[in-house]
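Reading through the structure tokens given below for one structure.
With one protein chain removed, the remaining protein chains of the complex are shown where they sit.
Let's look at chain A:
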Amino acid sequence: MKIQELPAHQIHKLLVKKEISCQEVIREIFKTIGEKEGEIHAYLSFRDREKVLREAKKVDEKLKNGEKLFPLEGIPIAIKDNMCISGEKTTCASKILENFISPYDATVIKRLKEKGLIFIGKTNMDEFAFGSSTENSYFGPTHNPYDLERVPGGSSGGSAAAVASGEATVALGSDTGGSIRQPAAFCGVVGLKPTYGRVSRFGLVAFASSLDQIGPITKDVTDSALLLNVISGYDLMDSTSVNITLPDFTKSLIPQVKGFKIGVPQEYFVSGIDREVEASIKKSIKLLEAIGAKIEEITLPHTDYGIATYYIIATAEASANLARFDGIRYGYRSKNNKTLSELYEHSRAEGFGKEAKRRIILGTYVLSAGYYNAYYLKGLKVRTLIKEDFNQAFRKVDAILTPTSPTTAFKIGEKTDDPLKMYLADVFTISANLAGIPGISIPCGFSKEKLPIGLQILAPAFGEEKIFQIAFTLEQSLKK
């Protein structure tokens, strides 16, 4: 098997056995980038190659000296371009941040550096993570490695495509309404949105602060657990990060689901879901049942209100968060201004893309005097109902299994003219963000057109261990 196709834990074994050097791993990734990046466009920027190779050389020297490596030390990682790496660009795929150089490291980046991962570059995304297809990037779309005419999903489409194509071994994405899980599903990789508060967001450009979480995009479930081990934990710099004891997530990689109660929500198998997706998910459900899990039909009665609630809360928060882009302290400044007010209005008009403006305007509207109660407050109340749905369900079951997305990857351009249609692509992933709970997407099969299908497992808050155990078991069983 080629190095660029291997998961990180296997590369680690080869490194430790000295069957391969870290510099060779990095060169293979560079080679893959050279072959594929032209047609995929997973990245927005690359780190200096000599710098990257110097870091690899250090890992090789450590190995030569008989020093022990961290589990992901020397592993090439791609970072979504909304997380700050000191001295590197962070553009959020927006013109307004086209030339922004991060003056500090995000907490996740600091943690990855401490454990020796090697950053390859920053990946493409929908501008400010506003989208489900990576088409809303100022720098052009990313193409799905399985079919170049299709989207990789979004908003972390560049990260998912990079891992799927072997342009990186692992990656980080961010997930506000499905932005890690849906592209993972479309690209046939594993994507985890951790519990709200599990991973610090310090240094992540905020989209909707009550929903955003950073998480791993990997080739398999083992890598996902390894990467979550590195990035999770309390951080003083993020007051929403939760201070609880951290488990070793790799301890949950046990191929055993006997006694697990897994809920299947009836509301997720209604009209609009692709037949092949449905069949593939049902096959996995049967498989889990055959190996000892107890499957129960459950109900999440407010599922249908998820998207409406989400687009009120997320846009309201986005309009507030994006108020910081004023053309003064950083970012694009319009030359066309005489007064301070014009400076704001023109810099933002010229710097933000179409979808960013649409969401800021919608968010400003739902927060404006006279509409706040009718929309924003209403949204917060329905959020309570959605959260309560999950609380009820998790009294009966350990985890919930659903499709990640109602369809496989759609064609580039198919939904760009209809924002509402695009929003509906997130129907199965949005509730987890609203409820603050963790969710993973793992590949569970292919359509006739050879497009990957993703399966989602949800668990109660801080129930990532359950997710890993079920996902790992299913992954191993599907291989057989």
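The rule is simple: contacts are C-beta pairs under 8 Å (C-beta built on N, C-alpha and C of every residue); 3 or more make two chains touch, one makes a residue touch a chain; residues count from 1.
Basically, contacts and distances are computed from a predicted model.
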Absent chain [UniProt protein name; select from "ABC transporter permease", "Acyl-CoA dehydrogenase", "Aspartyl/glutamyl-tRNA(Asn/Gln) amidotransferase subunit C" or "Tryptophan synthase alpha chain"]: "Aspartyl/glutamyl-tRNA(Asn/Gln) amidotransferase subunit C"
Identified contact with the non-displayed chain, of A:344, A:394 or A:468: A:344
Option touching the unshown chain, where A:7, A:71, A:191 or A:327 are the choices: A:327
Touch residues of chain A, complete complex, unshown partner: 99-101, 103-104, 195-197, 210, 236, 239, 242, 244, 302, 304-305, 307-309, 311-312, 319, 323, 326-333, 337-346, 348-349, 352, 357-358, 360-362, 364-365, 368, 373-375, 377-385, 387, 419-420, 423, 434-436, 461-462
